[in-house]
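Here the complex is missing one protein chain, while the rest keep their positions.
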Amino acid sequence: MSGLATQEMDLPPDPGAGVIGLNNVTKHFPGVIAVDNVSLTIHAGEVHVLLGENGAGKSTLVGMLAGLQEPDDGFLALAGNRARLASPVASLDAGISTVFQHSMLVPTLTVFENLILGAPWYKRPNRATIEQRMGALQRDFALSLPLDAITGELSLGQQQQIEIARALLRDSRVVILDEATSMLTPQGAEELGARMRKLVQSGLAVIFITHKLSEAYRFGDRISVLKQGRLAGQLGPERLATLSEDQAIDEIVQLMFGRDSGGGDAERRQTSCTDEVLLDVVGLETEGGADVMGLHAISLQVRAGEILGIAGIDGNGQKQLAEALAGQRPVARGRVQLQNNTVTSANVAERRRMGLRYLTDDRLGEGSIGAFPISDNTVLKDVGEPPFWLRGIERPAQIAQHARDLIQHFQVRTPNETTPIGRLSGGNIQKILLGRELLGNARVVVFNKPTYGLDLQNIEASRQRIGEIAAAGKGVILISTDLDELMALADRIIVMEGGRIRGTLDNDGGGEALRLRIGRLMAGEELEQKATA
Amino acid sequence: MEALLTEAFLSSLLTGAIVAAIPMLLAGLGEQMSEKAGVLNIGIEGMMLMGAYLGFFVAFQFDSIWLGFLGGIVGGMLVAVLMAVLCVRLGLNQIVIGIGLTLGVEGLTALLHHFQFSRTYPRLPAPVRADLPLLSDIPVIGPSIFSRHPIVYIALLSVVVLAYLYRRTNLGMTLRAAGESPAALDVAGGNVEGVRVFSVLFTGAMAGLGGAYLANVGAGLFIPFMTGGAGFIGIVLAMLARGRPLWVLIGALIFGAALSLTTALQVAGSNIPTDVIQMLPFAAVMLVLMVFGRKARLPAALGISYERGAR
Partner (left out) sequence: MSMADDIETSETASVQVAVMRRRPALRVAMLTLGPILAAFVLSAVILMLVGVDPLKYYSYILQRGLFSGLGLEQTATRMAPLLFLCASLIIAFRAGIWNLGTDGQFLLGAVIAAATAPLLVGVLPGWLVLLVGFVLAALVGALWSILPALLRAYHGVNEIITTLMMSFLGVLFASVLVKLVFLDPATTVPQTRTLPVADRLPRLFDTSISSGLIWGLIAVIAVHLMMTRTAFGLRLRMVGANPHAAAHAGLSVPLLTMAVFALSAGFAGLAGASEILGVAGNVRADWNPAYGLMVIPLVFLARFHGIAAIILVFFYSAMLIGSESAARRLGVPQDFTLVLVASLLICLGLGEYIDHRMRQKEQ
């Protein structure tokens, strides 16, 4: 900090230089240009939104500002002076604090310990000072935290507050919030917006990274749009002040996708729902634990040709439901019936043979084995089955041919089928996993966050495919945290909270009203008097 | 059976328990710090053995048991430096390197021993004892506990000092952060590599001291392979102690007692083979692991090297 202070004394800050300047920065990763010749200026007293799709280069920019990566070309400037941020320490010393998309707190430490993490080891923590300052933060920014609670036991929203409090305790001048609303309820996001407003009013600069257009407009003073690593355009405060939300969003969409917003919100699918019930779940319950949400009294039906959407904030039992349906998680009570067969006690392979398929959201963590070639990954759920194995002996030619067919049919971009699947992009891995789940006679397919982390092209292709699967008379369960996606695809939407179904809504194309009702259910409000039929 | 309850028997049992516990205590305290910081230090057996060799060598050459302890610390740290460079700095597999270092030190010290001491088998003079006034006059426990070599008191004191540092300073929290979530420590401005290197070196120093104790106080001479798994027991103690130095001490005393039964029973004239009794500590470890294994929660990033920005 002292070094920076002297710099400021030597050179009166140039008001146009801002707190941080990025000057023609470029960053390469193997095979991709993550950031391509981007110049930006961050000003004090402004919420600067960095908007872009996945893979647009937002995270890499955050990494550079946080000292995790250094640009290959171009340079950073602090208060107009060229500077290097070679490590997180350098970034922190420059007054930059980053709240990462995935919590960067130590879950087993207390809140207090996380607040002072990074202090010299031999020092004794000064509890009184921290308590005093936290009192001030509660007054000024409504940040109220239980100092002695174990961090991992707090909600994601509270954890985010810890990181913001930590930034303020360090007297940061710039706070970066990376995809900060992705884990929050709509209401929680609003609170965060208000808090950002207070932060900039107190003279800080806030960099807010998001891929949600409406948030960008509502919370931002300045919006920079990134596209494929390049700065596609910027809307300054003056410009934004003259635009209505719709106008601004139109303009942003123009910058992001080079076309009108009409196509951005996918139009509602033509329903293909029939009366035949394919999957019938009654009173399903699973055991919970310290880290796992248990399920309570889950009852639902999926009909042929229907897409049943499941909404909810991440971590409210959706994954457990998907696993229980797939046979991957033991069921404590209840019944699962697939067409005319009760499959409650059937294992993964048996359910799979009967046509119940599950496409996981954790593509690399459990969906595939990164070091294995694509060919093995396409048959991972059919190990030992003919025609790929004969009496337990592998038939490599058969497997390779199958993999090549799948690659061709789903347009997977890869050198060949022997490439380790871990080297592919998320979208291409997703195609392979989808191909694997659709092999044979699929009847009901459970999709868990199928478009999460994909680029726009792949998102659209995936959504289209899900629609086609339903149109072909299969049943689809679509778990998603993206309400737009659910409202575009689903026939009915179930909202989960705390491992329970909070309500079931028909997707009547009700627009904002429907969105609001889903939002309330997501926050745990019961649907008034309406039974979960 | 009444022979088992004589004063001589009890005294030698208690003495033996403490004598046998000290090396495991030192190793366990050292390993505890590494494990907190996320380094599974399988090389500790080698560090101990190197400490035993160099500790004895220095004590013998300079005729000073204290210089010998210093030599032991240096010996343990020499191996620890290799471990730190290979596993923390270069990020190589901690288990493979740990085994490699242990095997290497076993071979090296056996080789050196062969060329230096195998003909003469020199012994050190019996170590001095520090009688704590008054306390050492208590029957049975007096001579067992309060009339030992000063290094015993230093080892016991280090339990208190470490417990204080872990609890009252930022040390404990910094170590745990490095072991649980190194990326979080890194972005908070901590030095993950520094913390881990420090903890590995500390482990080396403690293990080396424990080895030197084995050679200089316990046996009075160096024998190849003399640590006989004490370092590995240190690892178990650290795993089961869940971060608390006091629990390492308790565990070490229990294992020490089991080990010292061998000598105590010999004193009492029993004819049970020593192998049976030597099995006791290992059997106890397995028993403890069966009962508490589920609860022996290990740091999330234990055994995993950290690379900034790795995705």
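Going by the order they are written in, the chains are A and B; count residues from 1 in each one.
Simple rule for what comes next: a contact is a pair of C-beta atoms (placed from the backbone, for glycine too) under 8 Å apart; a residue touches a chain by one contact, two chains touch by 3 or more.
All values derive from a computational prediction rather than experimental measurement.
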Option touching the unshown chain, where B:100, B:172 or B:218 are the choices: B:100
Contact partner of the left-out chain, one of A:155, A:347 or A:441: A:347
Candidates B:124, B:152 or B:235 - the one touching the absent chain: B:235
Residue of B:81, B:112, B:165 or B:221 touching the missing chain in the full complex: B:112
Hidden partner interface residues of chain A, rising order: 30-31, 327-328, 347-349, 352, 360, 362, 365-373, 376, 380-381, 383-384, 389, 392-394, 418, 420
Chain B residues that touch the omitted chain in the full complex: 40, 42, 82, 86, 90-97, 99-101, 103-108, 110-112, 114-115, 224, 229, 232, 235-236, 239, 273, 275-276, 278-279, 282-283, 285-286, 289-290, 293-294, 296, 298, 303-305, 310
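Please note the rule applied: only the chains that are shown with their structure count from here on.
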Geometric centre distance via CA averages, chain B-chain A, whole Å: 46
In the complex, chain B residues that touch chain A: 168-171, 173-177, 180-181, 183-191, 195, 308-309
Complex contact set, residues of chain A against chain B: 63, 66, 68-69, 88-89, 92, 98, 100, 103-109, 113-114, 116-125, 166
